[in-house]
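Working notes, structure below.
Note that one protein chain of the assembly has been removed; the remaining protein chains are unaltered in position.
On to chain A.
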Amino acid sequence: MNYLVGLLSVVFFILAIAVISKSLKLNKNLSGENESDSALDSHNNTNAVGFLLFWLFGTIAGVWSFIHAQPDFLPEAASEHGVRTDSMFWISMAIVTLAFFITNSLLFFFAFRYRNDNNRKATFYPVNHKLEIVWTIIPAIVMAILVFTGWRTWRDITSQAPSNAVVIEVTGHQFGWYVRYAGNDDSQLGNVNYKLIDETNNLGLDFSDKNTFDDFTANELHLPKGVPVLLKIRAQDVLHSVYLPFQRVKMDAVPGMPTKFWFTPTISTDEMRAKLGKKDFNFKLNCTEICGRGHFGMAITVFVDEPADFKKWTSEQKPFLTMNPAYLTKVPENLKAKASKYIPAEPIATDSTGTEAVSIK
C-alpha cells in the first residue's frame, strides 16, 4: 500500500509539473503585447460545466458513500437518553442535509447557468428586502425549534440523578481508569484524598471515613441494565474524558473538580452480542481528551448485566480493606471495631487494584 501511495504521489507530481510547464509555454506563445486583456478565456465554459459535473458526481459519491458507511456507524444507542439524542441527531441531520443540498445545488447550478455570455448583461439586482426578511426568519424559526428540543433533552440528561441510581466512581489517570463501587453494605462512596495515594492504595482512599470500609474497586466497569447509574468522575493527573460510545455518554475527568454523568443502560452485553451477531462483542470505556502518549489506548471493558447478575457480581466483590488488611493501621481508633469486620481471619494475598490499559507498546 505504501508503494501505491508513493507511486501515486510521484505520478501526480510529475503530471502537475508537466501541466504547468505546458501551460506556461502555451501562455508564453500567446502573450503577445497586443493580446486582448479580457479576464475571459476559452476555458470559461469548461469551468462552468465543471461545477455541474462536480455537483453530479459529488451527489452520487455522497449518497453512495453514506449508504456504504452506514452499517458501520454506531448501532442503536444502549441507553435511555442515547435513544433520544440519536433520533434528534438524525432529524437534525436530515434538516441540515436538505439545506446543504439545496443551497449547494443552487450555487453550482447558478454558476453553470449564468456563465458568461457576451450577448447578455448581468441583471442589476442589488437588494430585495422581502427576500432578505424571508430568509432571515426561516432559519431563525428552524433554529428556534432545534434549540428548544435540544434544550429540553439536555435539561433532562443533566438533571439530578434519581435517588435509586447506582453510584460508581471512575477515575482517570495516565493511562487507565480506576473503577470504585460504593460497597455492599452502605451505598456511600468513602472520601478520597490525592495525598494518600500510594502504590497499593492508588485511589487515595481515606480510611478515616467509615464509608470507605466496604468500597471495592474493579478492573472493569459493570453496569446494571435498566437501572439509573450515576458515574462520579475524577482525574488524578491531567484531563481525561469518560466516553462510553454505545451508551452515548461523554464527560471530562478534571483534576481537582469531580464531575458526574447519570444514565440508564438499556441493552445488556449479551443482548448486544446477539443483536450484532458478534459473540465476543464488548462495550468499552475510552478516553476522549488528549492526555499524552497512551491516550488512544486508555480503555477498559464495560459489562452491562441483567440486574440480578449485577447483584450477584457485586456481592462477590471483596472490599479494598479485605484485600489489603494492612490498611487497618490507617483507620482511626474509634472506627477500628467497625473496620475490623472487613478484615479476614486468614490474611489473603494482597492484590493491586490497578487497572491496566490496553497494552501500549
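Throughout what follows, a contact is a pair of C-beta atoms (placed from the backbone, for glycine too) under 8 Å apart; a residue touches a chain by one contact, two chains touch by 3 or more; residues count from 1.
The rule we apply is simple: contacts and distances are computed from a predicted model.
S.K.: Assign the chain not included in the display its UniProt protein name, restricting the answer to "ABC transporter permease", "Prokaryotic ubiquitin-like protein Pup", "NADH-quinone oxidoreductase subunit NuoF" or "Cytochrome c oxidase subunit I".
M.R.: "Cytochrome c oxidase subunit I"
S.K.: For the full complex, which residue in A:Asp215, A:Asp252 or A:Asp305 touches the chain that was left out?
M.R.: A:Asp252
S.K.: Any idea which of A:Leu56, A:Met93 or A:Ala274 touches the chain not displayed?
M.R.: A:Met93
S.K.: Out of A:Leu52, A:Ala165 or A:Val238, point to the residue that touches the absent chain in the complete complex.
M.R.: From the options A:Leu52, A:Ala165 or A:Val238, the contact with the absent chain belongs to A:Val238.
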